[in-house]
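Missing here: one protein chain of the complex. Every other protein chain is in place.
First chain written, first letter: the chains are A, B and C, and each begins at residue 1.
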């Protein structure tokens, strides 16, 4: 049995992770910590635990973690995680960090988007980005795993295989994403007051969300060149789930090239996209097939059949990422829709999946 | 006092319209009808009416409408409205049709998207599309006003001035829209069962929604050439409201053109859009200013200042259309967000606004 | 035109009241104040106002209020209102206080339940409790009107006529109430975080809610003797509305008395209530008729016919109080259900109704 510690177990992510670990067949939860000063019974933050559950969440103590844990999950706020990680890595622990502190490889980009100095930059290049299905081999050997952000997970999984096969234009990526309120955490702010969020819906941080550089880094690597995206997150009046509706343009590989000097009459009326490519009837099935092949052996990525699209209900409380595809043959534009549970595949579930990969457990252990 | 009849007063739109007309200072509700066989007390469908309200919704009778109404609002299902409209126009009534039957000028396009024959095609060219702020002068003289669809209203208002000024590329239009459940009407279907819709969110009719040709017709007229759009509607777990997040690319007029044979290195890293145009710092304010100017005298279109975006709460139960703008200077892409109440500005409110224009009442009478 | 000031216009109640006053045919909003240090545009808190609305909410200044207002509405927190009221009454203003500060006639009871000293006790006996339908005549002459609390309004309206006619046992009153989240105000607390309130439902302040003494005071007056109630409020995952399900026992006047030494076999099986009274078949209609008669001329109290019950949807955004009645003939118990909008009839709407009564406007002016 692997001994696990969760640092920051009182937040939504920490509690969800604790729940998954308690039900996991191959691990033992040996320590739960909080930044608060007094111990809290686990049942206070996780009411679904057994009646006789005696576990407590105790104030953070490095000595305790050192003594009790083989693997340490950091559910700490961005910028607090890096200090803890440095110390724990020094003590030989495997660290799975659910914060953003080690996701961006470039110190400057991190500091620009998060507005703070990075105090452990020496680990930036050693950290492995824990997008399980994509970085599986590296994760198996990593001592510091940077668990992906909730927004980046779905779109990255959907776009990477298409970028690698050069089926979509890397300049054309638009991600329209909508998240449930738990994504904003437990902190009390006006936007998450029930009377503001319920019966409401709005965009926020338009072109300014801190997950933009994370997605761009991942997609640039897949495309083999710098990728810039347009990303607009929205706040949904639901507890859990992220649905991303992604708009991209198919490249010549997925289309039938036509002469660049096409007649003006054609523009906008025949299925010609911005690149001057005519969309083939088979573009949609080519894209779907590419995704199906890429994730044929991935237990948590499900590609929907033609005419069907993901929805939040299908993925809530699961580690699945569902993906749907539609190609508009009039405009040559590709629509890809992804859905995950932000607290599971977008955080705690993917963290457990990373642990499974790292320690040689079956990938779906504790997750299905 | 103008005598008004509402045909189909039991649905969500009909009830909302009746509510607005009852509070209107210059009209009188003289007839409410239903396709059901028995009369229903108005209070059954509109519980907010006065305690002593005795109005009834009665089975449809052409003679009654002929006798009692100057203006007739059709809140009938698509395809039923055209039959009624033909008869009523023949009897000299002014008809404001809230169905889709007279919105599309091309009979073939109507029949393709709605799957039925059009029985009154002679009125297609006479009908005026009731997008109030845009077609004001024509509406003043129209006897048949085709009230716009709920989804088309916001995006049309936002994009028309930009297309007219050629500030955005007509080939680049992507509309990601999300609607409250009342937009789907009162009919009982699985998707609107509380347990399916609540805590859920999903796309539907991707690239297949019947409002696509309506939006394309409107935007083509503004652009002066055929426009094809990408349109993905989503179902939101709220009662009312539509928020559309629109992605377009700025043209050379709003940007700084750069040579088409720009070096590959630049692509995707400098602020160059698909058209090979470099975005100017001032693009965002140029677009915002264009919209502000276009709607300076429009009482119901409000352009949000920089950094602010519309939300459903701000427009629910009002006839406003709120519009926000953001330009991503990295990608050269323009994000425009519009919000309306689907039952008010997207249906009943705009119908009243059309009546106000047609009969010379103040444009905001009964709406503010 | 009457000049109105709203003190505390930024909260949910203050904004709702401002909205109603702006639409009122006989008044003018001349001053809106806030306890914050900087002025705020009204549109920031009330987005439904006209586009060209220039009204501002300004920091409180006694001199301004003195100069600009005939009637002053206090939407201040409990305990702040009393200080302001004292000053304003001294300046000859009519004060309608939406806080709890002048609702309880007994200084000690106020201090026990609200945990603070009362600084203006000399006004406690002069204040008129603004339950419009019940205290109409006194309200017409009052200079200080204590607008009722949101929870007390519905149950008080339903029970007063029955207590006055001695049809129900004053010892038997149980009020099970459920309120929308806006009742808890704009303050950020854990219970009103979307993720805590949505998809949730729970009781709170069981037997401890500060509206208990207010209801008991009102009902004691109607019963002519001290009344103690059982009151359990619950938090509903909706924005607006209070539904109260009230359980009482019919007295001998509404039932057929049977001998107190009835056989044990009868207990619990024949329709005999705690008082040893056998319920008549006509008890339900007697109670319904009593309520209908009491509110025959009240424009905002609607008694539902047999077999129909109030719901929140019917009263949201209205000043109505709907009341339904059911008598269980097996147990002799009476169920009365009331529904109001907590921000309208439970606060701002009733305040306007009080103003209408006080200044001789039609009772429903600005409210229908």
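Please note the rule applied: a contact is a pair of C-beta atoms (placed from the backbone, for glycine too) under 8 Å apart; a residue touches a chain by one contact, two chains touch by 3 or more.
Being a predicted model, the structure only gives us computed values, none of them experimental.
> Could you tell me which of the visible chains the hidden chain touches?
Hidden chain contacts in the full assembly come out as A, B, C.
> For the chain that's not shown, point to the residue among B:237, B:332, B:346 or B:366 touching it.
Checking each option in B:237, B:332, B:346 or B:366, the one touching the absent chain turns out to be B:237.
> Touching the hidden chain in the complete assembly: which of A:16, A:133, A:169 or A:199 does that?
Of the candidates A:16, A:133, A:169 or A:199, A:199 is in touch with the missing chain.
> Which of B:2, B:198, B:298 or B:365 sits in contact with the chain that's absent?
Of all options in B:2, B:198, B:298 or B:365, contact with the hidden chain holds for B:198.
> In the complete complex, the non-displayed chain touches which residues of chain A?
Residues 47-48, 50-52, 199, 299-300, 302, 313-315, 317-318, 320, 364, 368 of chain A touch the chain that is not shown.
> Footprint of the hidden chain on chain B, which residues?
Touch set of chain B with respect to the missing chain: 12, 181-182, 186, 188-190, 192-199, 237-239.
> Residue-wise, where is chain C in contact with the chain that is not depicted?
The missing chain touches chain C at positions 170-172, 174, 176, 178, 196, 198-204, 206-207, 225-230, 232, 234, 236-241, 243, 245, 247, 267-269, 274-275, 309-313, 316, 324, 326-328, 330-331, 333, 335, 337, 339.
The criterion applied here is as follows: only the chains that are shown with their structure count from here on.
> Name the chain whose C-alpha centroid is farthest from the C-alpha centroid of chain A.
C
> When all chain pairs are ranked by how many C-beta pairs they have in contact, which pair ranks first?
Contact tally peaks for the chain pair A-B.
> Measuring centre to centre with CA averages, how many angstrom lie between chain A and chain C?
48
> I need the residues of chain A touching at least two other chains; which ones are they?
In chain A, residues 198-199, 237-239 touch at least two other chains, as defined above.
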